[in-house]
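A protein chain is absent from this complex, but the other protein chains hold their places.
Moving on, here comes chain A:
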Amino acid sequence: MTTLRFREPSIIPGFRLTFGFTIFYLMIIVLIPIAGLFLKTFELDWQTFTEIVTGPRFLAALRLSFGASLLAAAFNAVIGVLVAWVLVRYGFPGKRALDAMVDLPFALPTAVAGIALASIYSPNGWIGSLVAPNGWRIAYTPLGIWIALVFIGLPFVVRSVQPVLQDFSKEIEEASATLGASREQTIRRVILPALLPAILTGFSLAFARAVGEYGSVIFIAGNLPRQTEILPLLIVFRLEEFNYAAAAAIAAVMLLASFAILLAINLIQVWSQRRFGNG
């Protein structure tokens, strides 16, 4: 070893070109703009920053965004496992089409989903009119926000759990049954623990997506300050007031939260690899 090399030698040409372009493109499209956001936040003095992030309107939006996202992701974790289970383990007519439909929230533009949900759950919509006689409202309340977040987060848990469940070997279940476990015990103590990392990953992805979601929420949310105003919408309002520093401060808080979630997902994957030998 005479020279230290950055990469291991290879006869395939093109490393400099492709690596250089990758880093360049990544820098100008993603990294420099995001760094600029944090720089803008640092322009604020400490007192102004704390005023922004302890203001009642900000705190209410923060609580709503994170609370509704958490509840939606938790609901998605439960129904996601059910849907994945049914799609992997049981056969029924139309299964293939249903499996494809699960990705609809990824494919359907969020604004389209937003106006569709608003029309369904508004007091004269299909579901809104069913509950309206009882004096209940879904659209323009936090419940409406939760429904929109469930919609956009639905595929994450299903798509994380499905491949793990598919690869799960039947022999382990048979061994468990042979050793006298009931089916319920096998599911609860053999299968679910193996699915746990995938469930947590899907949950975190759905949660991260929900916190940042804008298009599908704003039509159904009502957008009343301190009641049904989510964090991304508060950023938009600050931008419309040309209060860029405040918008940047709120965005920086949201970015830090998503970095934390990303870190959590990576830790889950490391833990899962150690414990189960799969991702």
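What we mean here is this: contacts are C-beta pairs under 8 Å (C-beta built on N, C-alpha and C of every residue); 3 or more make two chains touch, one makes a residue touch a chain; residues count from 1.
Here is the rule we go by: contacts and distances are computed from a predicted model.
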{"item": "Chain left out of the displayed complex - its UniProt protein name, from \"K+/H+ antiporter subunit F\", \"NADH-quinone oxidoreductase subunit D\", \"Phenylacetate-CoA oxygenase subunit PaaA\" or \"Sulfate ABC transporter permease subunit CysW\"", "value": "\"Sulfate ABC transporter permease subunit CysW\""}
{"item": "Which of A:60, A:77, A:248 or A:268 contacts the chain that the document leaves out", "value": "A:248"}
{"item": "Residue among A:74, A:101 or A:192 touching the omitted chain", "value": "A:101"}
{"item": "Residues from chain A at the interface with the omitted partner, ascending", "value": "6-8, 10-15, 17-19, 21-22, 25-26, 29-34, 36-37, 40, 79, 82-83, 85-87, 89-90, 92, 96, 98-117, 119-120, 125-127, 147, 150-151, 154-156, 159-160, 162-163, 170, 173-174, 177-178, 183, 186, 202, 205, 208, 211-215, 219, 231-233, 235-236, 239, 244, 247-248, 251, 254-255, 258-259, 261-262, 266, 279"}
